[in-house]
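Questions regarding the structure given below will be posed in turn.
A single protein chain has been removed from this complex, and every other one stays in its place.
This part shows subunit A:
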């Protein structure tokens, strides 16, 4: 429909076709020669050629184990692995590169915090009478680890509810965050509702009562500029977790940033090689951070790929990526509003949200919507998006979710909207 409208969209990346050419998968076709319209980036992002090349180059030329191989390849591999840590530290503005831990994914990063807190003794110890506060819009990976922690320690799990507009209900903040609160863990950007949460204000409040703050940045890191060092100390979370594959990097690697003092006070997570200083049969002493939390051979080539990925995003500029996402999200919200019987779950103002939009259509189940879209080459997600409680809050069992990224075009949004109209006619609505 509206290439003219699209051309006038403020905020789109100026060289979108150049960006798209960096992602080889975007030029492939699907069954029946259909072009791919990939609107599932909140699930996983596509990878630019430079990430693929960096990983292939490492495997072809530099492959060796890290930090234990005393040969030239070992030195090259170790250097590449640690250089990736530097790149990730720069990407999030970490106050210190040693505070950046590599994990398997964001889930492992969150479980690392919840598990080591369950084992902590002394000031960080969690026990009966203590409270852990999460929110009703969390991904399952930021709910279940805290359920496990509270079940294991006798602490109590509490959560922020949501307003009808899809924001956190902050009216109960003084009742929820109290002297009993040990941890507040929340998502920065909701993977289902798209809501951007006031992380700084909640962190400040939590710090006033001495609680630790854990931020799930899985959806924020891909699209918001993050500069931890620039945040006032009382508004800076104590932990920040995200996954590599949503920031145009590979699967198999995630990141946990943690404040040095807290990481040093926590007990180790997994035991094994790399995380030790000296091992005796009776007991061991442990390496300093970050290695204390990185037992075993790490995901080396994945770290190299992640380093290339965050460098790529930084070169485009996270401010520009964010502006692009906001422009497309606004355009998508307008387009979706033209589909009869369609209800968007979450804020309707693009400025208050990220680039994932979940919706339901009266009379057509999300799986059936996704099936019709797939036949037309349009990839979206249907289901509860690992956020069942948030769906339950809005009285729906599942939803269809479109999610854009820096390579998404307004024309692809047009294709989605047109296909949704077709879906309704197919099901005779």
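By definition in this document, contacts are C-beta pairs under 8 Å (C-beta built on N, C-alpha and C of every residue); 3 or more make two chains touch, one makes a residue touch a chain; residues count from 1.
In the analysis below, contacts and distances are computed from a predicted model.
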The complex's invisible chain, by UniProt name, from "Putative membrane protein", "Fe-S cluster assembly sulfur transfer protein SufU", "BEACH domain-containing protein" or "ATP synthase epsilon chain": "Fe-S cluster assembly sulfur transfer protein SufU"
Out of A:182, A:291 or A:391, which is the one that touches the chain we can't see? A:391
Answer key for A:32, A:164 or A:282 versus the chain not shown reads A:32
Those residues of subunit A which, in the complete complex, touch the missing chain: 31-32, 34, 365-368, 371-372, 375-376, 382-384, 388, 391, 397-398, 426-428
